[in-house]
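Removed: one protein chain of the complex. Kept in place: all other protein chains.
Up next, chain A:
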């Protein structure tokens, strides 16, 4: 009997903790938005963060995009040629990337490259009392430290996803056209005819913006909320990567189910 009660108690306490944390995160998000004015008024703070989150993530995004595109080219050709429609390779590569793989994979990479760095930086600032010192100097750490990093991430993410997609299409072209010998004209013209700007490209961009907000918020929140010890920071970084990945995949399903319902 006492075992059951103990179990229920643990489940209850976990649930209360989770709800509490979710509420805290929501309130934190509100505060970040409230204090965002400064990130725009003092643009150099945000631009610096765009450099750290965006420019420094370029290499991994571009290389991964290229490889993902090349694999798509190989696998796509393999399947399409069975049905004698290898000319449609361009369409397959472009649609997979703009709608799904671009935003999702770029988001996952962004979370592990930039998100973890943001969490680590804010977490270490907390450990070394820099956030407290700032607060004692009458400067809000949310306005000065958190908001610029949040907006830096939100701005960087769609740009990185777009670059990822562009590199991926290039990779698919490289394999399909240059190496395998699919017709160059068919590759591009079919792609141009089948990919709709508003329906395919814009929906992909919307996804990448949503993922950017989610990952950036998780990253700054985990850093700000971490237990100020070495162990606490390392746990926070892990949580950033794991929660971001789950959030991206779950949000992707929700967004996809709203955006794409079998129209063409």
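Heads up, the rule we're going with is that a contact is a pair of C-beta atoms (placed from the backbone, for glycine too) under 8 Å apart; a residue touches a chain by one contact, two chains touch by 3 or more; residues count from 1.
In this section, contacts and distances are computed from a predicted model.
Missing chain, UniProt protein name, picked from "ABC transporter ATP-binding protein", "Response regulator", "Translocation-enhancing protein TepA" or "Sarcosine oxidase subunit delta": "ABC transporter ATP-binding protein". Among A:55, A:133 or A:230, the one in contact with the hidden chain is A:133.
The set of chain A residues touching the chain not shown comprises 124-125, 128-130, 132-140, 144.
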